[in-house]
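Here it is, the structure in full.
Every protein chain but one is kept in place in this view of the complex.
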Amino acid sequence: MNADRHEHVSSEAASPEGYNFAYLDEQTKRMLRRALLKAVAVPGYQVPFGGREMPLPYGWGTGGIQVTAAVIGSDDVLKVIDQGADDTTNAVSIRRFFVTTTGVDTTEKTCDATVIQTRHRIPETPLSEGQILVYQVPIPEPLRFIEPSETETRKMHALQEYGVMHVKLYEDIAHFGHIATAYAYPVKVNGRYVMDPSPIPKFDNPKMHQSPALQLFGAGREKRIYAVPPFTDVESLDFEDYPFEIQSWDHHCDICGASESFLDEVVTDDQGGRLFVCSDTDYCRTRVEAEGVQAVASPAKTQEVLS
Amino acid sequence: MTAISTHHLWVPYANPVLQSQQAFRKLMRAMSEPGTCVSFDTLYASDSGQASSTSQTAAFATALTLLDQETSVWISPGISSPALIDNLRFHCGCRLAENASEADFVMLSLSELNGLDRFSAGEDINPHTSATLIVEVPALEVASVDEAHPDLLVLSGPGIKARKGVRVQGLTSDHRRLFEDNHQRYPLGVDFMLTCGADLVALPRSTQVSTLTNRAATAGEDTQCMSQ
Partner (left out) sequence: MYVAVKGGEKAIDHAHNLLARRRRGDTRQAALSVAQIREQMKLAVDRVMTEGSVYDPELAALAVKQASGDLMEAIFLLRAYRTTLPRLAVTSPVNTGDMLVQRRISATFKDVPGGQVLGSTYDYTHRLLDFKLLAEGEAESDVAERASSEEPAAADESVARCPRVLEMLNSEGLIESAKPENEQPGDLTREPLDYPADRATRLQALARGDEGFLLALAYSTQRGYGRNHPFAGEIRQGYVAVEIVPEELGFAIDIGDIELTECEMINQFVGSKDRAPQFTRGYGLGFGQCERKAMAMALVDRSLRAAEFDEERDSPAQNEEFVLSHCDNVESNGFVSHLKLPHYVDFQSELELLRKLRKEFEEHGSNRPAAKTNAATTATEVTS
């Protein structure tokens, strides 16, 4: 009660609209912060939290937004990406939300950001110590599509009953000759919890392992928070004779020529025309700007794509 | 419950919104990088131009940042004082737990830490319902893992690149066993925040604690307390 009284006095931190800094009230932030500390202490375990209704819809990043709101401070530099790009509509919308409610600096440069909120990608540029990557998570439960009941899946995590997950992956192999999970590929964290890495492509999974950055995951609708501290083991589930492997393309990025980045496919006409471009727009631009990297695509096309 | 006496109230954050955010980032850094020492000194100095009026700066900052009417705290007899209790009641509005086993947060001194049975370690399906122990220790510093020392704890696990060393004055072999036992029951267990004045080092349950001192340290450990 008394703490709240002080909070209302502090006008310095208030955002222009009269909402609190980072929108959430301080009691909500404390609740989130307590949950985040538990999440960090038990890597990969989904901590239930009292998720609040945000002014953006559930499923559109409310979990990530609440996590970012709980950690962000006025000295932070924020980057928001969706599908790897800074300029996709939802990334724009979330970035605007934080600019309005916190006034923090934003950046598109991965290396300049202290907090990066992401949907569906891990940046190509390796993250460094001190950076925080906040993932938006739609379905935090990796076992959900095998067992719809939350009561059951929680028991399964408690007992480390993860055999069903391997059975599912094995059935893929039996049917298709491959593990047919291409994104939201399950991982085991710190040798204990099987975790949903959010719907990132499995291409990004290896980046989670022993990452120097702190990785935080927020699922708003499902009201779960989980975390992977820096330098923590994150293994993608696989089999001895069917080891985990990441996607590869026969193409290079048509803009920067990258051969080792995740590529988006752009349909250019109805005659089967395709363009492949880096999904990580900052990575692509940095490569183009850097000395020695020549645009591979025709100048006209590059111009069009970058504009 | 008796009325709060205002004459021994400590100075809270001058700007609670910004300072609790900064304090939280320190706590999160400490918890996600066990063995890293964070200091809460600058937090006060920078903003209010005024040091907190308690010597237990780190513990008080932690309380201001994490405790409120939704949490309960148990205070051990060894560190309990009318001033501490009134400050927690006034500034945090938290409930005082009568039994240690019901508390979300526990404040005690290292010499009183003689077992873990009476603190909540969570349940198999709810490991997060465990207690966080804020332990006041006589002296605390980050140390090299090469240098054998009776107070040295060698840490490894999530958040630690190779290994990290922390020297905790007043450490007994019982404490070492207790830290090891706590890690053994992972993912159950309590999380420790060791505090000394303005400094804090966290030992979450995920951290493996050993006394190993004779092996060469690998690169990457801090040898000084970072004041940020």
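We just call them A and B in the order they show up, numbering each chain from 1.
Just so we're on the same page, a residue touches a chain if its C-beta (ideal position, glycine included) is under 8 Å from a C-beta of that chain, and two chains touch if they have at least 3 such contacts.
Fair warning: this is a prediction, and the values are worked out from it, not measured in the lab.
The chain we do not see here touches A in the full complex.
Only one residue in the set A:111, A:158 or A:173 touches the chain that does not appear here, and it is A:173.
Contact with the chain not shown here comes from a single listed residue; of A:40, A:72, A:85 or A:258, that residue is A:85. Residue-level contact of chain A with the missing chain is found at 4, 19-20, 23-25, 28, 31, 48-55, 57-60, 62, 82-85, 87-93, 96, 119-121, 138, 149-151, 160, 162-163, 165-167, 169-170, 173-178, 180, 182-184, 199-203, 221, 223-224, 237-242, 247, 249, 262-268, 275, 277, 279, 304-305, 307.
Following the convention adopted for this analysis, only the chains that are shown with their structure count from here on.
By the touch criterion given at the top, residues 1-3, 6-7, 10, 12-14, 20-22, 26-27, 29-31, 33-43, 45, 47-48, 70-74, 154-155, 157-159, 190, 192-193, 212, 214, 227-233 of chain A touch chain B in their complex. Those residues of chain B whose C-beta lies close enough to touch chain A in the complex are 12-13, 15-18, 20-22, 24-25, 27-28, 31-33, 64-71, 90-93, 104, 124-125, 127-128, 130, 132, 157-161, 186-187, 191, 204-206.
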